[in-house]
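As you look at this complex, bear in mind that one protein chain is not there, while each of the others sits in place.
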Amino acid sequence: MTEIKEAQASVDRWIARFEEGYWPPLVNLARLTEEVGELAREMNHRFGAKKKRDDEPQGDLALELGDVLFVLIAIANEQGIDLDDALTKVLGKYEARDSDRWRAAESGPAAQPGSTRDGDTN
Amino acid sequence: MTEIKEAQASVDRWIARFEEGYWPPLVNLARLTEEVGELAREMNHRFGAKKKRDDEPQGDLALELGDVLFVLIAIANEQGIDLDDALTKVLGKYEARDSDRWRAAESGPAAQPGSTRDGDTN
Amino acid sequence: MTEIKEAQASVDRWIARFEEGYWPPLVNLARLTEEVGELAREMNHRFGAKKKRDDEPQGDLALELGDVLFVLIAIANEQGIDLDDALTKVLGKYEARDSDRWRAAESGPAAQPGSTRDGDTN
Partner (left out) sequence: MTEIKEAQASVDRWIARFEEGYWPPLVNLARLTEEVGELAREMNHRFGAKKKRDDEPQGDLALELGDVLFVLIAIANEQGIDLDDALTKVLGKYEARDSDRWRAAESGPAAQPGSTRDGDTN
């Protein structure tokens, strides 16, 4: 039951153990690009048309998402940004901007995290 | 003071309001690629060599990070993945793998989130 | 009927007109990430589930691909890399590595560029 703020502190403690500290912004960004690429590879293997080679392990989608989250937190930490606050602002922005772009669900009981409400046709 | 689990539930509630529900995995991935691109544009404007055009607003790095986090959570939700657990596993993986790749900080008081410990030369 | 080498020279001439010259590698990489993000937005609008907002023009997929190609050439030029040679090597690498990953087409007349041989189910 980790708070977002605690997750940022955990990443900070991990990085604090090393002399180099945080990487510069564009180095962090390059690493984010790399980790998103690994996520793309894993998702394409599961949901796309690309065949896995026999010597490639199945991988772990959760770990790839975790890697991306780690770098995202590192970028936020290095820049002194509160991700909890950022996410709140983003949800507010979507509220204002996108509320008329989608058709409202007719019923709409609050779904549980992880539930998939559409037929995945990919 | 939002927990990661609560953040996943907030995104889920937001998406539950719309008929379409979650997008398929490769559509979500394409949107993640798009949002990482917008983050790259913002970071390049601040830390890179690219000049802003006069008609481009300064933007908000925190919002761009929040947009990426939102899509990351949507991917995790759609796949039923617990991001809190994923981040814990990733920190454990780094612990095992990278502990000898960095020189340990000699002192090493736990730094605060947002602190930058290296000279950013980008 | 431009040769790849001529395309690299055209990009070089364009960049030579400006004092700044080529950007450093990680700045170029950030711009590549940005342009791939714009391509992702355009492709998601056409082939994904994301709805366009009314104030977003339809855009031009060819121009987005051209933007990515431009940055790719800039990275190659800045690093002194011959893309024609690189593509030849890559085709040779695929030849060696992937030849048994796909089922060979039974007939297999040389298709024309731009032809689509699969049912696009995205």
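Note that the chains are named A, B and C in the order they appear, and that numbering of residues resets to 1 at the start of each chain.
Definition applied: contacts are C-beta pairs under 8 Å (C-beta built on N, C-alpha and C of every residue); 3 or more make two chains touch, one makes a residue touch a chain.
Computed from a predicted model, the values in this text were never measured in an experiment.
Student: Could you tell me which shown chains are touched by the chain that is not displayed?
Tutor: Among the chains that are shown, those touched by the missing chain are A, B, C.
Student: Tell me, which residues in subunit A touch the chain that this view leaves out?
Tutor: 20, 23-24, 26-27, 30-31, 33-38, 40-41, 43-44, 48-50, 122
Student: Go through subunit C and note every residue touching the omitted chain.
Tutor: Against the left-out chain, subunit C lists 1-5, 7-27, 29, 32-33, 36, 39-40, 43-44, 46-48, 61-63, 65-70, 72, 75-91, 93-95, 102-106, 108-118, 120-122.
Student: Can you list where subunit B touches the absent chain?
Tutor: Looking at subunit B, the ones touching the missing chain are residues 26-27, 29-30, 33, 51, 53, 101-102, 118, 121-122.
Everything below uses one rule, namely that only the chains that are shown with their structure count from here on.
Student: With chain centres taken as the means of their Cα atoms, state the distance from subunit A to subunit C in Å.
Tutor: Result: the chain centres lie 25 Å from each other.
Student: Where does subunit B touch two or more other chains at once, residue-wise?
Tutor: In subunit B, 20, 23-24, 26-27, 33, 36, 40, 43-44, 48, 122 touch at least two other chains.
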